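Only a single protein chain was left out; the remaining protein chains are all shown in position.
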Amino acid sequence: MDIELNAENTIAKPLGPRTIPTPLEEHILGATPDHHYYSDENRVLVRHLLPEVKASLEKGEELACFEVAGPRKKLFFDPSRTTCGILTCGGICPGLNDVIRSLVITAHFRYGVRRILGFRYGFEGLNPSFGHKPVELTPEWVENIHRFGGTALGTSRGPQETSVMLDYLQEMDVQVLFVIGGDGSQRGALAICEEARKRAYPLAVVGIPKTIDNDMIFMDKSFGFETASAAAVEIVHAAHTEAVSARNGVGLVKVMGRHSGFIACAAAIASGEVNVVLIPEVPFALEGPNGFLEYLRQRVLRRGHAVVVVAEGAGQEYLPESNGYDASGNKKLGDIGIFLRDKIQNYFHECCTDLTLKYIDPSYVLRGIPAGTQDRIYCQRLAQAAVHAAMAGKTGIVVARWHSVYVHVPIAIAVAARRTVDSRRDIWFAVLEATGQPARFY
Amino acid sequence: MDIELNAENTIAKPLGPRTIPTPLEEHILGATPDHHYYSDENRVLVRHLLPEVKASLEKGEELACFEVAGPRKKLFFDPSRTTCGILTCGGICPGLNDVIRSLVITAHFRYGVRRILGFRYGFEGLNPSFGHKPVELTPEWVENIHRFGGTALGTSRGPQETSVMLDYLQEMDVQVLFVIGGDGSQRGALAICEEARKRAYPLAVVGIPKTIDNDMIFMDKSFGFETASAAAVEIVHAAHTEAVSARNGVGLVKVMGRHSGFIACAAAIASGEVNVVLIPEVPFALEGPNGFLEYLRQRVLRRGHAVVVVAEGAGQEYLPESNGYDASGNKKLGDIGIFLRDKIQNYFHECCTDLTLKYIDPSYVLRGIPAGTQDRIYCQRLAQAAVHAAMAGKTGIVVARWHSVYVHVPIAIAVAARRTVDSRRDIWFAVLEATGQPARFY
Amino acid sequence: MDIELNAENTIAKPLGPRTIPTPLEEHILGATPDHHYYSDENRVLVRHLLPEVKASLEKGEELACFEVAGPRKKLFFDPSRTTCGILTCGGICPGLNDVIRSLVITAHFRYGVRRILGFRYGFEGLNPSFGHKPVELTPEWVENIHRFGGTALGTSRGPQETSVMLDYLQEMDVQVLFVIGGDGSQRGALAICEEARKRAYPLAVVGIPKTIDNDMIFMDKSFGFETASAAAVEIVHAAHTEAVSARNGVGLVKVMGRHSGFIACAAAIASGEVNVVLIPEVPFALEGPNGFLEYLRQRVLRRGHAVVVVAEGAGQEYLPESNGYDASGNKKLGDIGIFLRDKIQNYFHECCTDLTLKYIDPSYVLRGIPAGTQDRIYCQRLAQAAVHAAMAGKTGIVVARWHSVYVHVPIAIAVAARRTVDSRRDIWFAVLEATGQPARFY
Partner (left out) sequence: MDIELNAENTIAKPLGPRTIPTPLEEHILGATPDHHYYSDENRVLVRHLLPEVKASLEKGEELACFEVAGPRKKLFFDPSRTTCGILTCGGICPGLNDVIRSLVITAHFRYGVRRILGFRYGFEGLNPSFGHKPVELTPEWVENIHRFGGTALGTSRGPQETSVMLDYLQEMDVQVLFVIGGDGSQRGALAICEEARKRAYPLAVVGIPKTIDNDMIFMDKSFGFETASAAAVEIVHAAHTEAVSARNGVGLVKVMGRHSGFIACAAAIASGEVNVVLIPEVPFALEGPNGFLEYLRQRVLRRGHAVVVVAEGAGQEYLPESNGYDASGNKKLGDIGIFLRDKIQNYFHECCTDLTLKYIDPSYVLRGIPAGTQDRIYCQRLAQAAVHAAMAGKTGIVVARWHSVYVHVPIAIAVAARRTVDSRRDIWFAVLEATGQPARFY
């Protein structure tokens, strides 16, 4: 994650000067009399470890910062005359409906926005050739949606033509667009933002980053990730139960995580029942005396059972090169779960070691559930921050929590790299401590 | 289910006359002064529909009855000198630990049994050649096991040699054997029981029937089934969420149910979100204007999404004949889930109908969980009934609830047929009403 | 529960001859070709224990039976011209929305009923002076209500004037009225039914019995009871956790159960963590060497902790006579929980026994939750049965499950007595076995 940061590229350029007094004045005056907190001057350091801060200071650099999110006293848009649009892109994730709901509640009740359009099925909803009519979003429409998983707006994968989408947004007289989606979708949002700037059409594009794998950078966590991890723990419990109920029982669980093994790590640490975690970030040898298979066999011989959790993106080097991509442009992965299941069975068989292996691939079970309490709060905080940002004319940003503070992160920075489990750092180390597995299979 | 029942074969022959006063006397005297309830003369009609009762009476037959379970005033065994054994066989199922725990609690605290052996890994535990040493079960050992899924004793599939097992039971001085297992295991239990009778070794063999598929006859339900159904509903919710979040979304879920589709039916009725249920008991055509595929396509075109639940044993006629059997003697099934997934995708593709299909196979997730409240109660009631029965010298029986009454069912009767969803009766009819699917795909 | 039953009073008089062919014909023909099951001649014995059956036969009596519920081939009402009404009365209970939803789904989709009115706030909704306008219930309106607790129609306690309600029903042209409520409400429903008969207004009144306490007779269980029991188990776990975490810890939990201690019993059996259960049906002495307080103290001294569950209606003899009644006509109960909390603290203090007592009164927490899986299924089955019954012109009945069969029970019979825990029978005995408490405190 070696992204060149500086005091410029960590702050996005807003639409223009702010002249409209906020209708939140009363709340702000009541609750936060002139508090510096809600000002563009309030920023948070991107790096807060002393060695890094010192290095910057010694070089005489300005410290790179993100803008702190929150309501502003003056707005760019007059809310009562502003039309907002919302869309959700890519795979579903717990919390999508919480974000939609809170965007609507905040825009409608707090700012008095009178027209909020929900575009259907992701970017398809901005391409009129699909014929998806937007829905008028009201507090009644969203009242209970947060109690359900998925997205009430529908979703789809992949981009549409930028100019087509912007034409449609202009036709629909939309000034504020909220894009709830992953890195690909945020790139699409940025393209719309930049095209609008070229056309001098004052459009605020604010993203709410969505990735169940928790693999986007500059955010403490992504919404939905914790809920999915909790669901993964339940699956691990089931696998552990199978394993301990059988003689030489092995439970093998595949969980989400294309490039980043955060869910696998969380499930392992939280359950306290996992003996080996395999993630994309840490290559592993299968064969040989220090390989995974022999380690697993020794563990089973010693303790009578074992549980293995593998992230879907792990060990792809063992699988035949796939030739396809999905509509989001993600390379189709080979099935590491099935591969390991067969490898383990063959290896134990060759070694004449009895084995009762149960393989569980919960697939979509982890993501089709309503958000848990903390994700619910997180979604609301992000959505509130997004509305405040958009009304103040911020654009080309995503909202996120960074080191416990809600901030604006320029999209260009947020999508510049992928967050992964750092095998030299504390999360992976916590996995090693929890599982007792060796640092590497080699 | 055309089993010839009569007043004889519905009551099993006990070990012998009862002469030992029960240590429960005080409880019984306190709570149930001379109540007729706890007597061998108290029986419940096997059939309680008027037309059937009348037919029997008109033929002058005695009405077939089961013995009502419960404590007896006189016992066959002297509990303080009796050794009990417990084992669990076959696939795991929610509630196994509740049954074990309650057998131990009841035998130890209520009857004062001093030695209770837990045999490890099913019938393997009765075959000394495996070298599994039994554990001494105490209230402390079982105190918290019911909070966990699986079986604390371990399990295995398949039988062992009857005479070997009985030799070992005699060697261990076991007078009472509780076998928690499915129809195959209960047949094994019956064989031990009969062999003991031949040897004139006074051994009470009492089964607690276990089948997550709810496919054993003469019982209102099997333990674990309701818990598994509740878990299946959560999976259906996830599939439904996927389906409604996508354009032309289809959620396809495979659930347990080798021969009987009870879990599929329960999940469909309870969720209120299923559009088609496919079970082993009701054959279905795939192709053709009245076939499943076209019905599904029409539903998707009309409503934009659909959810299908298929029991693993459904549609086996479409799959290549499997050549294997598992250790329990169950024929290995072809994978109807994968088959349908591909068939649906191909069919929609051929019809040029867009489709976003998500397939979920929760497999062991449904069974590796702790029992829910009602299953927990049911397990305890069954276990208490089993201990009462065994102490009174009942043998060759399973305990069950039949038409709301706890009863003793001779093993020979209980395993004489399999319980299935009757496509002419109310459960299937409730599915049709809940899903709106046609009575048959033809 | 000594209700005089005979072959007459167990079958209610229907509205009249049935001449309209059912639109379910196709389903019935497909699924149940001429099956005797769906006929008025199919009945189930009220009593199915052999001694009782024999006694009846010996006396030459006809065996008392209930009509088996289900669709009929000919209907009394023409569904397409029939208006149905639904209302919910009394305290909320898990499953109310499932019943409403399934009534609407079944009437609309299966029978083609075009107008279904939801009356608001119980019987108030039938009294125009309250000004509550009924809502038109459609499949869309009810689509997701089952995912929420409570009642989407609103509820109130207490009756309204019968003639006023019937006037309004006639004015609204309602032919079928579904009343979801407790014994009081069912009495109200019966009054409407009888008044309609007097007026020769062909009104089918079908009740779906609702009591979270499970205290209505002639039904295997009431809907919502199992869900509430499961919630109570969670509370017991919390109390047990407090108790074992403290030195001489006592967890005291009060649960619902005005006249019947079924929830207390279920929570005790299922949790496996309760040491004493106190219910209205079993009086108990507080003081004295065999009283509750000393028993509790001895238990704490011996084991270091204890858990007590008390039903709200228990021990009312110790509390000052209350002078009030709530709007449903229920006598206001004294607070036995607070009373016992103080008594226990004082007693331990007097005995110089250390004590850390934690008292939990979950109150409405048990009932304001969505129904669990089995209650969900049960609600749907009851609602389907209710619609079938009403369309066939059955009136003055409630639908229920009796000894595993869905039946029609005349309201007059269903409200003739209250179901209680029989201290001489198996449920209470299972509690004694699970808790180890003595049969009585005296």
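As written, the chains take the letters A, B and C, and residue 1 is the first residue of each chain.
As a working rule, a contact is a pair of C-beta atoms (placed from the backbone, for glycine too) under 8 Å apart; a residue touches a chain by one contact, two chains touch by 3 or more.
Just so it is clear, the model here is predicted, and its values are computed rather than measured.
For the chain left out of this panel, the touching residue among C:103, C:360 or C:377 is C:360. Interface note: of C:24, C:92 or C:256, the residue touching the hidden chain in the full complex is C:92.
Looking at C:82, C:156 or C:420, the residue that reaches the missing chain in the full complex is C:156.
Within chain A, the residues in touch with the undisplayed chain are 26-27, 29-33, 35-37, 41-45, 48-51, 53, 57, 63, 65, 68, 70-71, 98, 101-102, 105-106, 109-110, 146, 220, 226, 229-230, 233, 266, 269-272, 372-374, 376-377, 380-381, 384, 403-406, 423-426, 428-430, 432-434, 436, 438-440. Mapped onto chain B, the interface with the missing chain covers residues 144, 147-148. The chain not shown here touches chain C at positions 92, 121, 124, 148-151, 154-156, 234-235, 237-242, 244-247, 358-365, 367-369.
Rule of thumb we're sticking to: only the chains that are shown with their structure count from here on.
Rounded to whole angstrom units, the spacing between the C-alpha centres of chain A and chain C is 46. Contact of a single residue of chain B with at least two other chains is seen at no position.
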